[in-house]
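A single protein chain has been omitted from the complex, and every remaining protein chain is retained in its original position.
Residue numbering begins at 1 within each chain, and the chains themselves are lettered A and B in the order written.
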Amino acid sequence: MDISYHDVLLVGGGGAGLRAAIAVAETNPNLSVAVVSKVYPMRSHTVSAEGGAAGVIRPGDTLDDHAYDTISGGDWLCDQDAVEIFVKEAPEELLRLEHWGCPWSRDSDGRVAVRAFGGMKNMRTWFAADKTGFHLLHTLFQTTFKYKSVTRYDEWFVTRLLVDEGRVQGVVALQLMSGRIQAITAKSVILCTGGCGRVFPFTTNASIKTGDGMALAFQAGVPLKDMEFVQYHPTGLPFTGILITEAARSEGGYLINKDGYRYLQDYNLGTPTPQPVLRNMELGPRDRLSQAFVKEVEKGRTTDTPYGPVVHLDLRRLGEKVINTRLPFVRELCLKYENIDPIKELIPVRPVIHYMMGGVHTDNDGATPLAGLYAAGEVACVSINGANRLGSNSLPELLVFGARAGKAAALAAMEQKPPSERVVSQALDEKLRLEQQFLRKTGGRERIATIRSEMHKAMENGAGIYRNQTSLQKAADKLRELRERFREVSLDDHSLTFNTELLAALEQSFMLDVGSAIVESALHRVESRGAHQRTDFPARDDRNFLAHTLIFNNSDGSTRVKPAPVVITRWPPAERVYGVQSEVKQTAAR
Amino acid sequence: MTETRQHARYTEYHPRWYRSRVSTWWWLSRWPYLKFILREISSVFVAWFVVVLLLQIRALSRGSEAYAAFERWLQNPLIVLLNMITLFFVVFHTVTWFNVAPRAMAIRFRGKRVPDFWIVGANYAAWAAVSLVLTWFLVRS
Partner (left out) sequence: MTETISLEVLRYSPERDAEPSFQRYDVPLRKDWVVLDALNYIKDKVDGSLTFRWSCRMGICGSCGMMVNGEPKLTCATFLSNYAREQGPLRVQPLRYFPVIRDLVVEITDFMTKLQSVKPWLIRNEEKPISEGEYLQTPEQLDRYKQFSMCINCILCYAACPVYGLDPVFIGPAGIALAQRYNMDSRDEGAHERMDVLAQHEGIWGCTFVGECTKVCPKHVDPAGAIQQYKLTATIERFKSFLMPRGAK
C-alpha cells in the first residue's frame, strides 16, 4: 500500500478548498499541502455561480446592515458572532481576490462596482459580469500555481477518513485514472466538498454535488447541523435544473399554469398587473412562489411532462427586442441547453434545489468536534446562513471561512506529530471493502440508477418544499429500505481504469446517508422556519426551536438528534414578515 | 476485475493510454484544413509572381529585344496556364489575408475595439485605390 505524507490535506478543490490551500501556504510555506479533488479544480461547482459576492464597501453601507440582512434573512437561526466575523472579513477577502487578478466589474471611475441583490437592503454585491463564480474560481486556481508547496491530486476520490486516537490522520483515496487505492496522510484535513443538491431530483447543482464531505464526516462520528434547511429557487428548467434568473420576471415575465392563468394571484401575492410591480405577483418572495407551485400541483393545475409537473414562464409578450437586449443570457441558456426559444415558446419551470444551508458542524474557524478535521464552504455549517441563505453570501463564505479554516488547520498541523503506522491497516481494510463490495462482486439484483431515482422520488415527495410528519416518515422508511437494497448493487464495470460507475456507487451511498440526515433532522424540527416548512406545524416556535439541529450517526446506522444553541449577540429575534408589503430582504436570491 | 487479455499489455495500476497517429493526409480530412493548406501553398505562387516580375524588370533593363523575347516567353501556353493559376492563388492569398487581418490587429478607438468590418474594408479600399491609381497611369500612357 502506497502512502503519501502531507501536513494539511484539502478534500475538494473549489472556491473554499483553493482559498484554504493558499491560506495554508501563506501561513507557513514549509507545510506540505495536498489538494485532493475528484475532478480537476476548474470543474468544481463554484464555477457556475453567476450572481455575485456581497461585501460592504460603499459609503453609507455598514457591516451592521449586512449582518442584520443576513441574520433576518436566515430567520434568526444564524450564529451572530460568526456573522459578525463574516461581514467584516468578506470585503477584505474580495479585495484580496481583486489583487490576485479577479476581473470584478467596475464603475467608470475604476472602482469596483456593486449592485443590488434580493434580500440586501443596500447595494453591496460585487460581480464579475454574470459569471462571478467562474472568474473567482479560475483566479483562485491560477493563483495556486504560484505556491510550490501545494501538490494537487487531480481526479482522486476520497472514500474514507483515517481516524486514529481520536484524531483525523488523513484519508483513503482512489486514483480514478489507475484504480490505485492509497492512504494520503496529513496532520489536518479540511473538507471543502460542497453541498448535496443531487440528493434531490430537481437541482441547479452539477452531477458532482453528492454530499461526499458531509457523509465522510458523518460516518466518522462528526455531527451534521441544520440539515433540514434546503434552499429552493422558484424558477429552474425542469430537466437540466438550469436557473432562470429573477430578472426574467422583473422584466415582465408571467408565471402561468396549464390553463394559461396567472395563478399567483390566488396566494395573497397581490393582483395581476400588465407591468411588473415590486414585491407583487411574480416578484414576490421566493419561498412563497415555490409554495404556490406546490399548491398548484395539488390542485392539478400544472402541466405534466416526462420530468414531472411544471408551470410556465411566459416571456413571449416581451418581444424579440427586449429579450435580446435585456435577457440575452436567459435566451442563450434556454436555446443552447434545452432547445427552447423564449421568444416563441413558453419556458417550463419549477422550483429547484439550489443550496444546502446545513452541513458539517464547525466553529468560527472551521474546526469540527473531531480533532484535526476542519470544514469550509457549502459543506460546512458555521452557521452564517441560518434557516435561509441570502443570495451573494455564499461566494464570500467560501473565501472567509476557507481562509480561516486553512490558517487554523495550518497552525494545528505545526503542533502535530506525523501519523502512526496504524492508519495503514485502516487503509488496507478500506481497499478490501471496495474490492469486495464493488469491484469483485457480480450478480447483484440492483442497479445504481434505480436506487438513485427511487431516492429522488422519496426526497422530493417527503422532504420537499412542504413537509409533514407522514411524508417525512415515509421518506425515512424508504431511505432505510434503499440502504438495505444498496447492499445488493453490483456494477457493470469491473475495470480499474477510470471506473466512473464505482464512483457513482460510492456517491450514491454517501447520498443515502446525507438524505437520511436531512429527513431525520426535518422530522425532529416541529416548527416552520425559513426554508423548512411543515404543514402540520406552520408557525415559528422560538421558545422550543431557536436552536440548531445536530444529528449524529450511530454505529448501527441509526441517528440521534440533539439541539445546539444559537449564538445571539446584538440582534434579538424579531418577526420575519412575509407578504407583499414586506421588504425584499428576507427572500433568498440566487 | 476484468480479465486482462494478453494482447492488451496492461500492468496493474498502469493503464496503457491509447495514442492514435496523426496521418500524413490529415489536411484532407476536413475542408477548413484543406483551405488552410491551400492558403499556405498560395505563398509559393506569390513567390513565382515575384520571380516573373523580377524577370520582367531584368528584361526591361536589357533593351527592347530582350523584352520582346520575354513577351514571347510569357505567351507560351504552359506559362500562360501557370500564370492564370498564379493569378487565382494571388487573389486567394490576398482575400484570405485581408479576412484574417482583423484577428491580428486589435485596434481600439475611443476605448472600443474597431469592428472587423472596418479593418477588412480598409484593406480592400486601399487595394482598390492603389489599383485605380496604377490603372490610370497605364491608361494615360
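Everything that follows uses one rule, which is that a residue touches a chain if its C-beta (ideal position, glycine included) is under 8 Å from a C-beta of that chain, and two chains touch if they have at least 3 such contacts.
In this text the structure is predicted, and so the values were computed from the model without any measurement.
When you scan A:M1, A:A247, A:L432 or A:A449 for touch with the missing chain, the hit is A:A449. Between the chain not shown and the residues A:A34, A:V112, A:L390 or A:A463, the one that touches is A:V112. From the options A:A220, A:V322 or A:I340, the residue with contact to the chain not on display is A:I340.
Among A:L95, A:A371 or A:L411, only A:L95 touches the chain that is left out of the view.
Within the whole complex, the absent chain has one touching residue among A:I3, A:A206 or A:I343, and that is A:A206. Mapped onto chain B, contacts with the missing chain fall at residues 1-5, 7-10, 15-20, 22, 26-27, 29-30, 32-33, 36, 40, 100, 103-106, 108, 111-113. In the full complex, chain A touches the hidden chain at residues 39-40, 42-45, 47-48, 92, 95-96, 98-101, 103-112, 129, 131, 134-135, 138, 142-143, 145-146, 154, 177, 206-208, 239-242, 306, 333, 336-340, 447-449, 491-493, 495-501.
One rule holds for everything that comes next: only the chains that are shown with their structure count from here on.
Work out the mean CA point of chain A and of chain B, and you get 54 Å between them.
Of all residues in chain A, those touching chain B in their complex are 175, 177-180, 439-440, 494-498. Residues 1-2, 12-15 of chain B are the ones that touch chain A when the two sit in their complex.
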